[in-house]
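Following: one structure in structure tokens, then a few remarks.
All protein chains but one are shown at their positions in the complex.
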Amino acid sequence: MLKFIIRRLLQLVVVLFVLSILLFAWLRALPGGVVSAMLGERATPESRARLTEAFGLNEPLPVQYWRFLTRALQGDFGVSTGVQPGKTATSILIERFPATIELSFVALMLAIVVAIPLGYLAAKKRASFLDNTSIVASLVGVAVPVFFLAFLLKYVFAIQLGWLPVSGRSSIPDATHVTGFFVLDGLLTREWDAAWDALKHLILPGIALASIPFAMVFRITRASVLEVLDEDFVRTAQAKGLSHRVVRGRHIMRNALLPVITAVGLQVGALLAGAVLTETVFNFGGIGEALKFAFTLRDYPVLQLLVFVAALTYVLVNLLVDILYAVVDPRVRTR
Amino acid sequence: MNDSQKPDQPHRGLGARRKQRIDDLAATSGTTTTVAEAGAIDESGGVGLVASAWRRLRRNPIFLIGLVITCAFILLALLSPWIAPHDPADNPLIDKVSRQSNPVPGPEPGFPLGGDDSGRDLLSRLLVGSQQTLLVGVCATIFGLAGGLALGTLAGAFGGWVDSVVMRIVDVMLSIPSLLLAVSISALAARPSQWTVIIAVAVVQVPIFARLLRGSMLAQRGKDHVLAARALGVKRSAIILRHMLPNSLGPVIVQATLVLATAIIDAAALSFLGLGNPDDSKPEWGQMLGQAQMYIYDHPHLAFYPAACIIVVALGFTLMGESLREALDPKSRR
Partner (left out) sequence: MRKAAPLAALAATALTLSACAASDRDDSGSDGGDTGGTFTFGAAGAPEVFDPFYATDGETFRVTRQIFETLVKVKPGSAELGPGLAESWEPSEDGKTWTFTLREGVKFSDGEAFDAAAVCANFERMSDQNDAAQSGPAEYWNTGMGGFGEDALYDGCEATDDMTAVLKVKSATSKFPAMLSLSSFSMQSPKALKDGKANDVKTQGEGFVYPENSQKPVGTGPYLLDKYDTANKTVSLTRNDDYWGEKAKTAKIVFKIIPDESTRRQELEAGSIDGYDLPNPVDWKGLEESGNQVEVRDPFNILYLGLQPEANAKLKDVRVRQAINYAINRDQLVKSQLPEGATAASQFMPDTVSGYNKDLKPYPYDTAKAKSLLKEAGAEGMTLRFAYPSEVTRPYMPNPQKIHEAIRKDLEKAGIKVEVETMPWNGGYLDNVDAHKYDAFLLGWTGDYDSADNFIGTFFGNAKLNDFSTVAGGYGQELSKELKDADATVDEAERATKYEAINKKIAEDYVPGAPISHSPPAIVVSKDVKGLVTSPLTAEEFSTVTVGGE
């Protein structure tokens, strides 16, 4: 087990190294850049030249990369030039990552809480009306562009009905932040109104983002419950006269949930992509929104770090899922 | 239907397990076509499977709905230039447009849905928009498939270090959130156009197709007919092209149907982020939706019509793809 983890971690380092080079080359190949973004229409040839030199952008790419790498290894990923100028990319990441984690967590929870029971029911009543409707419903979820769903939710529930806030993470300007997870902060500091307010800001973007994992979790649950229902050990359990609850809990769900765990792990990448769109629509200050603005403002340091972290998260979560899988499923361990 | 636990599956430790699960799952919107299934399709014999699949599909309402939507869409795309009441690039309503007091002209005789912010007929643009939308979907899928085919065949056919190198590349590609990958690619283009959008969307599909194909090919390598061909001294390229590839295509085709939907949605997302095709003389639904952002408050219909079109068409492809998959899945033949 340990050997496996070490080997995987080594592989990870290689992937990340390659990724960092690709990222670096990609950003430098992009037309335009930080100089234009900083100076706008007041860019004169002199001011351009001054900035280009100050940032060392006139040096050869390998030199620039080497400088970037040596700094990055010391934890210095540079300073933002557009998203929050003057702040280090790392501090922007630390500040914004909780927002995205909070949002993704809510979205995942929403998806799981609805999709797993629904998947179970659909499988139990295969080809019934409930089954067909929920299949179609989950597919509609796939067919609706996330950003449009976000717009729609915002339009109906925030603008027309006014039930929920339009955008942002909090409407209380002087709430105390401890962890950066606003709901948790509110609870920790016993600022109940702040916690409730932060939660309200999470509902609409959470639902919009939940549409991404929902379809997947639902269909995997349904499929694997179907599979397990057919297995001998379930039939045996039922034949033994065990109660429905025990069969469902111990035998069916426990086995059926394994693929679901994997599915959730693999959704991390899709969730991050969805977060870019959802956070943009809701002005939700997470890394998704930061990525979008870092991109339009050509904020290289922030862009570099955030994409890197997004990829790292994806890889790590999947490693974690693999390990978890081995822990949960004894058959994997013995092999 | 998804199952990675089948005892007859080759297990090569945890690393392999994970890759297989990507084969199973990463294939976009929850596909569950597995290596095992790919093998199983083959085992249960071609004709019988297709025939029985078709028998079941004919009676499946979900499939029929998808089929009808898809056919209607393709028909519309082909015929729209003759159906559309106006030239979608012409601006007959420009005199009605005023940035401030009337940015989006309303309906009037001859223009049932009114105009857009350049004074062009909205209905005509929606109708003709089906063409470019279909083009984006089909081209992106074909390019993605071609790229995936090349990489996947390379990896699956040769195995060994070729496999390792190709799959590392695929891993890196998979680790970057798909939308970001698409965004970067379309931003790299010196001149953004419809084709940069298509290529951006296609590249995102490459690693998924590659994984899927590699999985099926690996399963094929151990199959009797391949071993037999090899024993007979058939050339390697011939084995790959004649024996392994054709038999691995089943899940790939199903995936392609689903990708048609994702491609159209991804193209819309790119437009939403401002990275779509800037030239709007030829309308495309995703682009129309992206450009309507500015008017979402006062003139939501500008966004709702193209969005509805995208949703219906994407749903059509998805319904078809999903029911195809289920029909081709031998396990559901009970």
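Note that the chains are named A and B in the order they appear, and that numbering of residues resets to 1 at the start of each chain.
Here is the rule we use: a residue touches a chain if its C-beta (ideal position, glycine included) is under 8 Å from a C-beta of that chain, and two chains touch if they have at least 3 such contacts.
All values derive from a computational prediction rather than experimental measurement.
Every shown chain touched by the omitted chain in the complete complex is listed here: A, B. Taking the complete complex into account, A:Ile172 is the one of A:Leu22, A:Val140, A:Ile172 or A:Ile323 that touches the chain left out.
Among A:Lys3, A:Arg190 or A:Arg245, only A:Arg190 touches the chain left out of the display. Mapped onto chain B, the interface with the missing chain covers residues 94-95, 97-104, 117-119, 187, 190-192, 274, 278-280, 293-298. If you put the missing chain back, the residues of chain A touching it would be 30-48, 50-51, 53-57, 67-68, 71, 76-81, 83-88, 92, 94-96, 98-99, 154, 158-159, 162, 165-180, 182, 185, 188-191, 193, 280-283, 285, 289, 293, 296-298, 300-301.
Criterion: only the chains that are shown with their structure count from here on.
Note on chain placement: the centre of chain A and the centre of chain B lie 22 Å apart, centres being C-alpha means. Residues 4, 7-8, 14-15, 18-19, 22, 26, 29-31, 132, 135-136, 139-140, 142-148, 151, 155, 159, 215-216, 219-220, 223-224, 226-227, 259, 262-263, 266, 269-270, 272-274, 276-277, 280, 291-292, 295-296, 307, 310-311, 314-315, 318, 321-322, 325-326, 331-332, 335 of chain A touch chain B in their complex. Within the complex formed with chain A, the chain B residues making contact are 1-5, 11, 13-15, 17-18, 21-22, 24-26, 29-30, 32, 61-62, 168, 171-172, 174-180, 183-184, 187-188, 190, 261, 265, 268-269, 272-274, 289, 296-297, 300, 303, 307, 310-312, 314-315, 318-319, 322, 331.
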